[in-house]
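Heads up, one of the protein chains got dropped from this complex, but the rest are sitting where they should.
Per-chain residue numbering starts at 1, and chain names A, B and C are given in the order in which the chains are listed.
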Amino acid sequence: MSKKTAPRRADYPYVKKVTTRWMDNDVYGHVNNAHYFSYFDSVINEYLISEGALDLQGAVVGFMVSSQCDYFGPLSYPGIVEIGVRTERIGNSSVTYAVAAFAESDDAARAAGSMTHVFVDRRTSKPVPLPASVRRALEAIAKKPSGASRRSE
Amino acid sequence: MSKKTAPRRADYPYVKKVTTRWMDNDVYGHVNNAHYFSYFDSVINEYLISEGALDLQGAVVGFMVSSQCDYFGPLSYPGIVEIGVRTERIGNSSVTYAVAAFAESDDAARAAGSMTHVFVDRRTSKPVPLPASVRRALEAIAKKPSGASRRSE
Amino acid sequence: MSKKTAPRRADYPYVKKVTTRWMDNDVYGHVNNAHYFSYFDSVINEYLISEGALDLQGAVVGFMVSSQCDYFGPLSYPGIVEIGVRTERIGNSSVTYAVAAFAESDDAARAAGSMTHVFVDRRTSKPVPLPASVRRALEAIAKKPSGASRRSE
Partner (left out) sequence: MSKKTAPRRADYPYVKKVTTRWMDNDVYGHVNNAHYFSYFDSVINEYLISEGALDLQGAVVGFMVSSQCDYFGPLSYPGIVEIGVRTERIGNSSVTYAVAAFAESDDAARAAGSMTHVFVDRRTSKPVPLPASVRRALEAIAKKPSGASRRSE
């Protein structure tokens, strides 16, 4: 549908399965566009939690400040979709992820976009520098995870 | 929370994993009660589809006419929940399922309930006798799946 | 669909409008059963908050321990549904609500059920006696709101 070129699985260092749900399909029988963002932030946050970089009860939390997606073809319940994540730009207190959704057997993405997370102090909602554990987790799924120069920023 | 006794995994012949989502958690950090029903009907319908017993574009569709759940303890994103399904009562055009939700490592259900499906003609919304393929799939996950007498009804 | 008798608007002292959403409709073009529970607990909690009886950041929170619904006919996006609430049984630390969903122009409910809320200490998750403000709000929408004897319990 979108005229951009659909990215490929190999473009995403981190890929995780999500089970679709009956209610994800809309009246046209396809996963509704809003659910893709739910898939994306679920996989992003689960990655950070599994790396010990985010604690839902912790002092630093991540707020999404922008999100964007292009749709290349439909996905549908039932079955599994696979969500790819890559960190695209790691800033002082924010990170932009490249994200994509794949049908289980496909190499070309059905949808691809980006989301930007800002890390803030839970009490004040003010941005804070990325904690070391977060930065480490983000760098591990960057386009060039071996990029030592980034770490020395 | 509920004073009933939580059922066990062995009570459910069919068990399927569901990935939780960030938005399943409410402000208290637990999966909101409404999402359990989404887990249940997603697993029920996916089972029927995988058995060739339900076609989302077919002439016969299943409508939920009642649903009920007791909550014994919380579930939370991130991670996986496991949904158990058993057919409890197979009627002429309807079926009642016993359903339950388990944390990945647990034997006792965190939630358990029931849902009743009525199979109807898509055009008229009138109940129809259970198609043979549906009946076969339902009997395969009944409390006593070996019940040959049911099959010869 | 359900063979029970659909209740009427006059059976519910508190009625509140909910706007349906595109994604509420499933592939059959009807609001998915799970969304009804979301309508119900949204209206219940908003009522308690508006009465000053519930504070999402407060020390006492309400957990749903059981929920149940019978479906008499479909509801669909677009448009408004009206949700009726009545307190059915007010206990020491819990309350059972009777709930129903109406199409905007109808007197007979399309769905009706019940939900039970237990009020707990947020830190310990142990039940606590209903705070006075909660009890007052619950009694105001009881079947017989004039029931002075209840207030003096």
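One rule holds in what follows: contacts are C-beta pairs under 8 Å (C-beta built on N, C-alpha and C of every residue); 3 or more make two chains touch, one makes a residue touch a chain.
Bear in mind that the values here come from a model prediction, so they are computed numbers and not experimental data.
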{"item": "Missing-partner contacts on subunit C, residue numbers", "value": "17-23, 25, 29, 38-39, 41-42, 45-46, 49-50, 56-57, 77-79"}
{"item": "Residues in subunit B touching the chain absent from view", "value": "22-23, 25-29, 32, 34-35"}
{"item": "Where the unshown chain meets subunit A, residue by residue", "value": "1-2, 27-28, 30, 32-38, 41, 56, 61, 63-71, 74, 115, 118, 122"}
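Just so it is clear, only the chains that are shown with their structure count from here on.
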{"item": "Middle chain, criterion being Cα centroid separation", "value": "B"}
{"item": "Best-connected chain pair, where connection means C-beta pairs in contact", "value": "B-C"}
{"item": "Whole-Å gap separating subunit B and subunit C, where each centre is the average of the chain's CA atoms", "value": "24"}
{"item": "Subunit A and subunit B: spacing of chain centres that average the CA atoms, whole Å", "value": "30"}
{"item": "Overlap residues in subunit A, where contacts from two or more other chains coincide", "value": "22-23, 25, 29"}
